[in-house]
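Shown next, in structure tokens, is the structure this report addresses.
Note that this complex is displayed minus one protein chain, with the remaining chains in position.
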Amino acid sequence: MSGNTIGTLFTVTSFGESHGPAIGCVVDGCPPGLAICEADIQAELDRRKPGTSRHVTQRREPDAVEILSGVFEGKTTGAPIGLLIRNQDQRSKDYGNISEQFRPGHADYTYWQKYGIRDYRGGGRSSARETAVRVAAGAVARKWLFERYGITIQGWMDQLGPIEIPFVSANDIRENPFFAPNNGIVPELEAYMDALRKDGDSVGGGITVAARGVPAGWGEPVYDRFDADLAHALMGINAVKGVEIGAGFDAIAQRGTEHGDEITPQGFLSNNAGGVLGGITTGQDIVARIAIKPTSSIRTPRRSINVRNEEVMVETFGRHDPCVAIRATPIAESMMAIVLMDHALRHRAQCADVDSGLPLVPASAPGA
Amino acid sequence: MSGNTIGTLFTVTSFGESHGPAIGCVVDGCPPGLAICEADIQAELDRRKPGTSRHVTQRREPDAVEILSGVFEGKTTGAPIGLLIRNQDQRSKDYGNISEQFRPGHADYTYWQKYGIRDYRGGGRSSARETAVRVAAGAVARKWLFERYGITIQGWMDQLGPIEIPFVSANDIRENPFFAPNNGIVPELEAYMDALRKDGDSVGGGITVAARGVPAGWGEPVYDRFDADLAHALMGINAVKGVEIGAGFDAIAQRGTEHGDEITPQGFLSNNAGGVLGGITTGQDIVARIAIKPTSSIRTPRRSINVRNEEVMVETFGRHDPCVAIRATPIAESMMAIVLMDHALRHRAQCADVDSGLPLVPASAPGA
Amino acid sequence: MSGNTIGTLFTVTSFGESHGPAIGCVVDGCPPGLAICEADIQAELDRRKPGTSRHVTQRREPDAVEILSGVFEGKTTGAPIGLLIRNQDQRSKDYGNISEQFRPGHADYTYWQKYGIRDYRGGGRSSARETAVRVAAGAVARKWLFERYGITIQGWMDQLGPIEIPFVSANDIRENPFFAPNNGIVPELEAYMDALRKDGDSVGGGITVAARGVPAGWGEPVYDRFDADLAHALMGINAVKGVEIGAGFDAIAQRGTEHGDEITPQGFLSNNAGGVLGGITTGQDIVARIAIKPTSSIRTPRRSINVRNEEVMVETFGRHDPCVAIRATPIAESMMAIVLMDHALRHRAQCADVDSGLPLVPASAPGA
Partner (left out) sequence: MSGNTIGTLFTVTSFGESHGPAIGCVVDGCPPGLAICEADIQAELDRRKPGTSRHVTQRREPDAVEILSGVFEGKTTGAPIGLLIRNQDQRSKDYGNISEQFRPGHADYTYWQKYGIRDYRGGGRSSARETAVRVAAGAVARKWLFERYGITIQGWMDQLGPIEIPFVSANDIRENPFFAPNNGIVPELEAYMDALRKDGDSVGGGITVAARGVPAGWGEPVYDRFDADLAHALMGINAVKGVEIGAGFDAIAQRGTEHGDEITPQGFLSNNAGGVLGGITTGQDIVARIAIKPTSSIRTPRRSINVRNEEVMVETFGRHDPCVAIRATPIAESMMAIVLMDHALRHRAQCADVDSGLPLVPASAPGA
């Protein structure tokens, strides 16, 4: 395989290019009997889709999903679920000028080095367009996790370029185009983005994603730790350059007396662990954070080379997100969901008969 | 599988507990014809082994490795390489008092929740002792990467608790027990550690690891990106809470004009990418950084529960590293080596025939 | 995963039900630069498609394939190849009477036991309709194997029910609807099938498949032997109950002096091995044979139960192949191709640098 499948028991196999006829995926391993329909999946796709505010790409894609298999009379059958999204608003001619050039910071160069051939239209396979199928697959996982375990997953933007976004309210997240948990800061974010577009530049962002209600005991202890698989899934999102769990890089300067979360019969007293110890979930909220780099497709001219190793100046036209982090929240949530569902299944394969005698989700598990 | 195997084509399958008779692994997928002997592996193991300074655990383990298979007349045959390390200095009785308790911040609790049974002696399977086999396996990968491609891998400690360690010289790394690239700062590190031990406390650390000479084109573009697999491997090291590639979390506040590394016919002009674009290596140095949390086994009493969900105070005796980060450098290097070798093989499986026409390792690839 | 993916490096992930909107697959791991188009794939699909003679199901499906991704300007890019075939001639109402019953010898019963839910329309996921996507994926593998190595794959029917079919000419295979290498026997086969249909019964068949031009050295020696993976792939075809390689079951009564194929500098003197020794290809023709059971969907009433464990008599209407073996030849060829391509890639991953000094395809390798 060339790495287009993620998961061990709950697997998602993705295909499709930005400007090809369609993108899609095969979701395999979903237990039978889950009620799911296209509207369930569409609701998640609509959160990620382009063209919904002036701060994201103006490409207009309805991202309408078709369920091709695996669902019968409204329920999953245990057979693989084929999901298809037709591309509709390609403007491939925008990309003619970069067909032989490499954008600094873009996968153009590495695809060429790897394959010796490149579908340059809209970034081809390297486009963030592929992430739509992750959101579609993630919708299946989210529904199962909620119906079977009551698990909920929520992400938000915690930083836009230099602007840190204090967490005010989870309710705010759905009320602004940034997924910011803080409606009050939105005018500042909008002003920043408007200036950025004028500059023909782009910027990075930080996203936090948390899962609540995950039972203790999920994850494998050595290589396929829950947090290791989560890091794999999150670092596998386009443009991500860093992943933290719980205290993350702050743990470096912490002492053991500060970092180790004390336990009481009612639950943990803190969550520096981010819900994972020894690679296995603790029953607390799983909390992860990712760093997203600035988009490499910008209007400002930059030094680069072409396929003949000649010097060129590259300017990118076409329609791009000046901050891909803005639409990344549903993607990060989806990857969290996919990893959780995979480990739920892995856990019950080996440990279905185990009863530890302790509550699996502590009563007072502190929030994210 | 329960996650004790890492890799797709170059695989390492690990077994063993801290106080069991032995630890070991099976290294599968090594190409035939590589000259390797026990001394090659021992040299790497000796860099990680315990008891070499007063700042690490005083357990005395020679970590003597035996090659059980896969090597004939000094060369690999293509058959799996069985590696065995006998445990010699167990003091299991030190652990009797915690056999029914959970140390805050330790995998004690999650193992119990997952399996309902726990080899509590020395942390059992969750002990960092398991990482010795990663170093042994990594030694095979390092040798092959160097002989086949000239690739070198070097890690160092960049932060010990609150003390940041400026990079002075790669030569210094081997000359102090901290793997610090800076001999001048060693007295400060030693004083810090001495005070920490007196306090019965522990602390975290930061490690950077870099690979030089990696050709462009390794890595798969979507889920199994090179950086995603590297994040999986590094986050899968005991106590790691964060992973960054290249600019990492600093990329959040960067603009596209700053972050995107410009290219010339002679190579890249910067390395914010950390050697990976779109999940595929660029030919520059691969640079990753990890955050390691403070050890959870400390002498200071802390609040916790036991297996009957009753309140207890936990104090940990036994022999422990007050800063596991000190011995983590060879482990991080080894995981980098294992991921590189796996992707080397994956790359040539699919792209053995490709010639991009560009140099695979740019002449002037800037250092880490 | 739920077993809908085959292969390790060249993988096919299949989805779709007999009477759902579409079937399809994702082909991952194909090297870049292979010239492929829909017509290449369609040619293979047309060999398997239903409704082409009175001896097979009368369902009319054009089996028109659409390439959704992975091909750019006529060449594979290294990205996953999405293939889609819309279902067009479903008559789901034919199946209403068996929606709560289990056909003797059919997967109806085991799907119900496994999943507790069943898409009964046309057999749902258990239908041989799914094999169309294997043929589509196999077409990609066949093209690559031929262009890269000159490998050709040819299957034929060697037995229809009680009638053994002597091999007369490979040319005959394409000239009759049975894939019989013997045009002279066709009238007998037709008369047998006509009588069988009148009886409302079905019958089994035997298929041989051979690959020519495969280099020596492909395959892994212990569990994932080339012949073991081939057995997995062939036994994984609907209705297959037996797999032989080379001398197969005749090897039981052979002596070592008879069975072991002698070698000369010009090649082997016989091919009892069927082209595989120790799980690795010898450079001779790979020869495998499969046994296909009679179709379970027959008009003759039979004793069975329903989902409430009550006795019923089952008669199957709808449109079925009275001998599924008749259309199985292209499927068996495709599975051979998929396994060959997977092992080609696995081989070069580990052994790309090996030169044994011996010819990889013996000059006089005897035919099948």
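Every chain is named by a letter (A, B and C) in the order it is written, and numbering of its residues begins at 1.
Methods note: a residue touches a chain if its C-beta (ideal position, glycine included) is under 8 Å from a C-beta of that chain, and two chains touch if they have at least 3 such contacts.
The structure displayed is predicted, hence computed values, not measured ones.
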In the full complex, which of C:F72, C:F102, C:Y120 or C:W156 touches the chain missing from this view? C:F102
Sole touch to the unshown chain from C:E130, C:D172 or C:D285: residue C:E130
Would you write out the residues of subunit A that touch the absent chain, in ascending order? 8-9, 29-33, 78-79, 148, 221, 345-346, 348-354
In the complete complex, the non-displayed chain touches which residues of subunit C? 1-6, 8, 14, 102-107, 109-116, 125-126, 130, 159, 161-162, 196, 201-206, 216-225, 227-236, 238, 241-265, 269, 272-274, 276-283, 291-296, 298, 300, 302-305, 307-311, 325, 346-347, 350-351, 354-360
Footprint of the hidden chain on subunit B, which residues? 1-2, 4-5, 7-9, 11, 13-17, 20-26, 28-29, 32-33, 66, 68-70, 72, 75, 77-82, 84, 114-119, 124-125
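Rule of thumb we're sticking to: only the chains that are shown with their structure count from here on.
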Max Cα-centre separation from subunit B goes to chain C
Chain-centre distance (mean CA atoms) for subunit B and subunit C, in whole Å, is 45
State, to the nearest whole Å, the distance from the C-alpha centre of subunit A to the C-alpha centre of subunit C. 38
Each of the following residues of subunit B touches two or more other chains, namely 8, 221, 346, 350-351, 354
